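The structure is given below, and queries will be raised subsequently.
Missing here is one protein chain; the remaining ones are kept as they sit in the complex.
Right after this comes chain A.
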């Protein structure tokens, strides 16, 4: 009898553990259900609807006239010169803004990583652009860029850098760059903060060893600092690329895409089409095209990072 008890006692934990395992097998799904369901309903379902809408000729004020047109919207889109203008400007927009934000953020982070008395205050003040609402930023910079009484023209005139005031947002050749400057200003604190966190993770001893070996400041930066923050630069760069590509509120408030089409980016094009012409079919087609392009770029970036990590 006692031996059977012993055997039972030895056996006992097993079914219990299995039972707990089975319980915990379902528990994570139960815990995830609310978030997953809500996201399915408010993100994935609308997304599928956008995809479906892009195959329809659907104008909001003629809802009953919606008809299936297959790839009709996309065919129109690829024939639309505004699409190609927007696509090129989107590339410029991302290609200039993200490196500028990163460069400025890197400089700020390197400075803020030094030791000085008011470091805490400086760190807090530098992130202020990050906290401000996009609308406020856009209006603020419209005011700074104002052709008649804006501070920027005033400063440049006083310093004799320009002869006549520049209509920053009204000149089709300048407007896009003016908006890019604004977005650079809005986004550089994000990089500064991320890079700063990376810098703090690099052991001081590495710099001390390098200094003993006689490495110059530049070589230390090149061979210790940069490799140390490379993963953060890659992650933050990718996050910002997505964010900058999608960001249309600042452009929308600053120029609305104008003058002409000179500050259109693809998502802005989609938004304006849907908002002003209420052409939801065409707008969705633009949005879907943009998402596919962006998704492809992101996938390539991630694949490359993965490969480098493996190496």
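In this text, contacts are C-beta pairs under 8 Å (C-beta built on N, C-alpha and C of every residue); 3 or more make two chains touch, one makes a residue touch a chain; residues count from 1.
FYI, contacts and distances are computed from a predicted model.
Of the candidates "Spore gernimation protein KB", "tRNA 2-thiouridine synthesizing protein B", "Anti-sigma factor antagonist" or "Carbohydrate ABC transporter permease", the chain left out of this view carries the UniProt protein name "Carbohydrate ABC transporter permease".
Contacts to the hidden chain, counted on chain A, fall at residues 23-25, 27-29, 31-32, 34-36, 38-39, 42-43, 45-47, 49-50, 53, 60, 107-108, 111-112, 114, 116, 122, 124-137, 139-141, 143-144, 146, 149, 151, 154, 185, 188-189, 193-194, 196-198, 231-232, 235-236, 239, 242, 245-246, 248-249, 252-253, 267-268, 270-271, 274-275, 280, 283-284, 287-288, 290-291, 294-295, 298.
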